[in-house]
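Every protein chain of the complex appears in place save one, which is left out.
By letter and in written order, the chains are A, B and C; residue numbering begins at 1 in each of them.
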Amino acid sequence: MDPQVLGMKVGLIGAGRIGQIHGRNLAVQLPGVRLAMVADIDLRAAQSLADQYGVRQVTTDYRELLSTPDLAAVAICSATDTHASIIQEAAKAGKHIFCEKPIDFDLARIDLALSAVQAAGVSLQIGFNRRFDPNFRRVRELVGEGQIGEPHLLRITSRDPEPPPPEYIKFSGGIFLDMTIHDFDMARFLIRSEVEELYAAGGVRVDPEIGRLGDLDTAVIMLKFENGVIGTIDNSRTAVYGYDQRVEIFGSKGMVSTENETPDRHTLSDQEGVHGPLPMHFFLERYQASYLEEMRSFVECVRTDKQPEASGMDGRIPVVMGLAARKSYEQNRPVRLSEITV
Amino acid sequence: MDPQVLGMKVGLIGAGRIGQIHGRNLAVQLPGVRLAMVADIDLRAAQSLADQYGVRQVTTDYRELLSTPDLAAVAICSATDTHASIIQEAAKAGKHIFCEKPIDFDLARIDLALSAVQAAGVSLQIGFNRRFDPNFRRVRELVGEGQIGEPHLLRITSRDPEPPPPEYIKFSGGIFLDMTIHDFDMARFLIRSEVEELYAAGGVRVDPEIGRLGDLDTAVIMLKFENGVIGTIDNSRTAVYGYDQRVEIFGSKGMVSTENETPDRHTLSDQEGVHGPLPMHFFLERYQASYLEEMRSFVECVRTDKQPEASGMDGRIPVVMGLAARKSYEQNRPVRLSEITV
Amino acid sequence: MDPQVLGMKVGLIGAGRIGQIHGRNLAVQLPGVRLAMVADIDLRAAQSLADQYGVRQVTTDYRELLSTPDLAAVAICSATDTHASIIQEAAKAGKHIFCEKPIDFDLARIDLALSAVQAAGVSLQIGFNRRFDPNFRRVRELVGEGQIGEPHLLRITSRDPEPPPPEYIKFSGGIFLDMTIHDFDMARFLIRSEVEELYAAGGVRVDPEIGRLGDLDTAVIMLKFENGVIGTIDNSRTAVYGYDQRVEIFGSKGMVSTENETPDRHTLSDQEGVHGPLPMHFFLERYQASYLEEMRSFVECVRTDKQPEASGMDGRIPVVMGLAARKSYEQNRPVRLSEITV
Partner (left out) sequence: MDPQVLGMKVGLIGAGRIGQIHGRNLAVQLPGVRLAMVADIDLRAAQSLADQYGVRQVTTDYRELLSTPDLAAVAICSATDTHASIIQEAAKAGKHIFCEKPIDFDLARIDLALSAVQAAGVSLQIGFNRRFDPNFRRVRELVGEGQIGEPHLLRITSRDPEPPPPEYIKFSGGIFLDMTIHDFDMARFLIRSEVEELYAAGGVRVDPEIGRLGDLDTAVIMLKFENGVIGTIDNSRTAVYGYDQRVEIFGSKGMVSTENETPDRHTLSDQEGVHGPLPMHFFLERYQASYLEEMRSFVECVRTDKQPEASGMDGRIPVVMGLAARKSYEQNRPVRLSEITV
């Protein structure tokens, strides 16, 4: 093992919402890991995060961070359109890379990034944190053990409690690349087979403003996998009862499914009915443990030279699926993934 | 088999609320059984029930019914204070007997009835219908199979949705003999061991009128069984959310419990919470199937000369427990069942 | 009200499995209704059912039954390919008609039957019994009350515990017309809007024999409704854990869903996990109450001259949907219902 990574120093690029989560995990939650440097184009954001955890090195230029020699790895949490090029530079600088999803919306740019990673021989993990949620891991494990026999049907429920602001929607890449992309990854993660063809339907049911911006807020996607599984994903930007994140897999010997996590497990029975708690509000609450676990796993992969669980290719394929879904919706026909090329 | 009982004719004594349930089951729900005669001191009640099912024989005098030769069995659904003497007469008349609980509040009168039954060699089944509920049967079965190992703890939740009217309370024998008596039977049924000692606490929390009548509306009873199990029963006359009927048994290898039955299994999630249906309102809804099943079982016992599942002794012991509970409450001390003698 | 229908006499055509259910309900479960005659091409089947309930009139010729003057209504439970013509004859004979689903697989024949019904001015109810299940009724009611706001997404899970025998498959019309047809009806019932377009996928995953017979055993259908709702139905011929019958509707103000019914509600916790009961095995157990309720409703409609809840047109449209689904699957493209014409 590289002695450099025993007490591993990691740099953080991007100190926004998701950067703060990863920053905290790197700073105080992972034994043997140190958050050593923070870069953000907004110096105050970088400084504020650094101060919170006693980090001494701060910069507005991520290139300065990449050229700091004792950093073994970097976590890229900057704007999506910077991911691909920073990955390339980080790989060239010999840093192991954790990068938030999506790598990019453009397959050519993704491929350049992945080539650079391969050429440099560094690790790249994409931030598909839901793979590290205890519920979905357990489902995958049970399916892998053969507890439900051969899988036949997959169902993913993925509904947000509220839509992002219009300015976010504009640069989001659209619902399939921004929201469904997580579910595309989940589908591949749980079924362990590739999707050959998909068919997407959708509508604007939640907010006309989203429609005016050319996007959808409600979508259903049917997936056909190589191994014969047929899957459905349904998405909404607004589930008033909270973040709805469930999966169900049906197979020849049984079915496995998950329910939503809730802040507690009380039940109140009164004259009106039997009432329970709503699901955890949104991803920060629901997936808190998974963010820590994905970073722990990344650090472990770097330390032991193992392949990350969410690889660069795992980052590319859901983008292909998102582009196929958009095409399917626009042309109202099933689209094969092989139609989507660079 | 007695050819008389092939197409078994049964007489019904008492055409009140519970009599109507048993009457209907005997009339149209049990193949090979015929409700052949109805007796009630109120002729119109008898006639009305008889008309509903095309029953030709009606009387205001149960003795006339008992002396009708082709009746193989009778179902006694008259007022509690008539049970013991009608059982004696029915036994002498050679009729097999189904009798509603309780046999009586007086142990000497119960013993006379049981002696008459024994002397006549007829079957006697007491109407502890809850033994025939699919939930409690399943629990007993699982415990009997050793699925939870040796039982250690028992818990019975038994709460009514609303109290009976004051005029009923007056002649009810008090909460322990009227309401808890079902739970005392359930405790013995599930644990298959006898209670040696019990301790009862209670209060008037629901309706001061019940207190003025010298009764309680809220009670908790602790039971110590011969086999070491410790049980608790809790009762309330008013659960605003409906009829609450649950059991839980904890043992060396696990736990088994039951939830309330509901009219359907929907869940409504909205901004306020996740809402489910209330339990079935009261015993007529909740225990509908068990009333049919207990009568089916009684008829089967008569046909095959088997011992009924809820025997005369099963009718006597819960009365002893009720009397012990009353004494325990009055004297605020644990009372051994052996203290309660004729 | 027609005095003829006060004590309404009903004739039964077809004494097979489903005929026996309706026969029993007509004979003993509905006050004021009498099963007065049974017709079946197999005399012994007719006689056996008749004997069970003391029915005096039996025939092998349904025309004899239709010409019996004092029958107000008939229940048609014969083979599917006889439904349409018997409906026509029954209508001409002035009988009110309950007919099992499907009316026919051929739209022209269906239309002839519906015309005859209209011309005769009799009632026609189609046997979509699931509409009378307490769960789905409750869901429909809650949606109708606006409890979930505007509906956006519908999901129907409909999986059988075991496939029918090959000889049944051969004449079943295929999975979409035999099995999914119930779900097509349920979709319309719950959403109260018509489907404009659907897309069907499927496979042979359960039993290769089903594939050899040209049918599918696994299917997923996506539905687009006029009101913007997007729905999915998933079907399998073999759910090893039992009959899986659930729905979920998501809307602007919430979500409503149902769980499977089980024979009891126990939970067993042991060292391995927390275990609950399987769903009721199949439709005879699961939908027992709904069969009674649909017949009660039919009788009520005849008595009060109301339009049945599952009308002739409700019988026709799911056939159109089944034909569209088959076409969609064969051509692997979304198919509009307007493409399916006589």
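Operating definition for what follows: a contact is a pair of C-beta atoms (placed from the backbone, for glycine too) under 8 Å apart; a residue touches a chain by one contact, two chains touch by 3 or more.
Computed from a predicted model, the values in this text were never measured in an experiment.
Contact with the undisplayed chain is limited, among A:Gln271, A:Thr304 or A:Thr341, to A:Gln271.
Contact with the omitted chain, checked across A:Thr218, A:Thr232, A:Asn260 or A:Ser311, is made by A:Asn260. When you scan B:Val206, B:Val247, B:Cys301 or B:Ala325 for touch with the missing chain, the hit is B:Val206. Where chain B meets the chain that is not shown, the touching residues are 149-150, 152-153, 155, 159, 199, 201-203, 205-206, 218, 220, 222, 224, 228, 230, 232, 234, 236, 238-241, 244, 250, 252-255, 332-334. Interface residues of chain A with the unshown chain, by the touch rule above, are 28-29, 31, 52, 134-135, 137-139, 142, 147-148, 253-261, 263-271, 277.
Residues of chain C that touch the chain left out of the display are 240-241, 269-278.
What we mean here is this: only the chains that are shown with their structure count from here on.
Averaging C-alpha coordinates per chain places the centre of chain A 58 Å away from that of chain B.
Within chain A, contacts with two or more other chains are made by residues 240-241.
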